[in-house]
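So that we are looking at the same thing, I have put the structure below in structure tokens.
What you see is part of a larger complex, with each chain still in position.
The letters A, B, C and D name the chains in turn, as written, and every chain counts its residues from 1.
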Amino acid sequence: MKILIINGPSLNLLGTRETNIYGELSFEDYFDEIEQHFPEFEISCFQSNIEGEIIDKLHEADLEFNAIIVNAGAYTHTSVAIGDAIQAIDTPVVDVHISNVMAREDFRQVSYIAPYCVGSIIGFGLDSYYLALEYFRKFS
Amino acid sequence: MKILIINGPSLNLLGTRETNIYGELSFEDYFDEIEQHFPEFEISCFQSNIEGEIIDKLHEADLEFNAIIVNAGAYTHTSVAIGDAIQAIDTPVVDVHISNVMAREDFRQVSYIAPYCVGSIIGFGLDSYYLALEYFRKFS
Amino acid sequence: MKILIINGPSLNLLGTRETNIYGELSFEDYFDEIEQHFPEFEISCFQSNIEGEIIDKLHEADLEFNAIIVNAGAYTHTSVAIGDAIQAIDTPVVDVHISNVMAREDFRQVSYIAPYCVGSIIGFGLDSYYLALEYFRKFS
Amino acid sequence: MKILIINGPSLNLLGTRETNIYGELSFEDYFDEIEQHFPEFEISCFQSNIEGEIIDKLHEADLEFNAIIVNAGAYTHTSVAIGDAIQAIDTPVVDVHISNVMAREDFRQVSYIAPYCVGSIIGFGLDSYYLALEYFRKFS
């Protein structure tokens, strides 16, 4: 089973800035961990700060992957376009967030992406990705 | 590790009504499955249609359980009081939902509970409970 | 044909308080009148001030009654949970109100219950119940 | 007892369009039925698609009828002027709706008419008119 993780804006900074909030682990190191933990999966990772590149990747992935995990970061709350792209493709998408966005600013209470995903996993730190993978491992 | 699952209004109907949406499995049967799957946990389950009994249970559980999984159903969107009760206790709480509430009515886009929980797992059917348990198994 | 009338918060006070608004007839006495008027029906009545007990009763009634008349009082305007319970059951429900709620405060202009009922009868005093029964007598 | 039924915009189409929603009975045929059912009443019917003609009729009717049943259709949600006309006259008015407007679009949740009526009967199909007549028969 091929799985793609798509990370949105500023998630490339994980482990280097605001480590008090997001921890000191870079996504690359975390990626190694989950690859080992889910040997049955062929996991790829894509990060971009550009909304349209995330859309491009969702289109491409539809032909190549069995499942997608998206953490669209700040674009979650503003991007009708990413929501439309998820709605347009057939591959199941799970929406994940590192922080508990529901405990943050009002403008983060809106999601243009979640309604088109299978479901959302929010607030468990990097473990949100683990749980999304576990979902695909156990139930797909 | 002792874990309490608290189910809110109308979740006692699982498996008997609206089975096209919620499936034909009753929560009792699902409960048996997860007990077998997580033998390391001592799992209890409490269901009530009464907002205040859910609050009572949260207070009690704080003294007896290591972790709580709450699916407050419709009270999620109206109960400041359950949110306050979760905020008042020390036991970590995970918020779960069977359906993808983010794809439903506007009044279900508000959660008075999620901000005080560790995180939320939304939209994976009964598997949302599994993922919450997996979170406690793996990361607590 | 078995019919259940469910009355919500403070409707137990009928005939004793605010009689200038609600009249001097207690619901018990009114109940006797309608029982006589609709001898073809086996009518039961349930009153509770507790939101969750109203939900419990709706669940139970689904198995036992042919029709339900609900006056959820103030819960009409705040209870997503009662609305969900009505949506979950198969027995037809008619929503009734004694006073003309549409001529009252803004917060009473919202109904979380009416959308899931057959229809609503609002503002005819206790006669609202009569009209609901007449509906079931004539058209069911 | 003389009773006037006033029907608003597009209610002349009853029985010919959208019959899956509104049924195949024309209002004329339904009118014959209720005339037979309520022989004690002298019932008249007036339909207009013009807001101001409905107001004209309400003014006239105040001098000639003992009771009025109004289904203002779409004007219910936009016409302050019809609401004012009802408020200005002395004849009691009952507000009826064929469909359950409370289960429809947001803009149909507003009524400029109901606050000035005795009460509202909503969602019982053409039987809403029957129940309004029954109200006048039994309680006036």
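Keep this in mind: contacts are C-beta pairs under 8 Å (C-beta built on N, C-alpha and C of every residue); 3 or more make two chains touch, one makes a residue touch a chain.
Being a predicted model, the structure only gives us computed values, none of them experimental.
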Checklist entry - 4 identical chains shown; how many in the complete assembly? => result 12
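Methods note: only the chains that are shown with their structure count from here on.
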Checklist outcome for this item: Output for shared partners of chain A and chain D reads none
Checklist outcome for this item: Note: chain C sits from chain A at a C-alpha centroid distance in Å of 47
Checklist entry - Could you say which residues in chain A touch two or more other chains, in rising order? => result none
Checklist entry - Graph of touching chains, which shape: line, ring, star, complete, other? => result line
Checklist entry - When you check every pair of chains, which ones turn out to touch? => result A-B, B-C, C-D
Checklist outcome for this item: In the complex, the residues of chain C that touch chain B are 50-53, 55-56, 59, 62, 78-81, 83-85, 87-90, 112
Next on the checklist: Per the contact definition, I'd like the list of chain D residues that touch chain C in the complex.
Outcome noted: 100, 102-103, 109-111, 114-124, 127-128, 130-131, 134-135, 138-139
Item to check | chain B residues touching chain C - in the complex, by the definition given at the top | outcome: 8-10, 12-13, 17-18, 48-53, 73-75, 77-78, 107-108
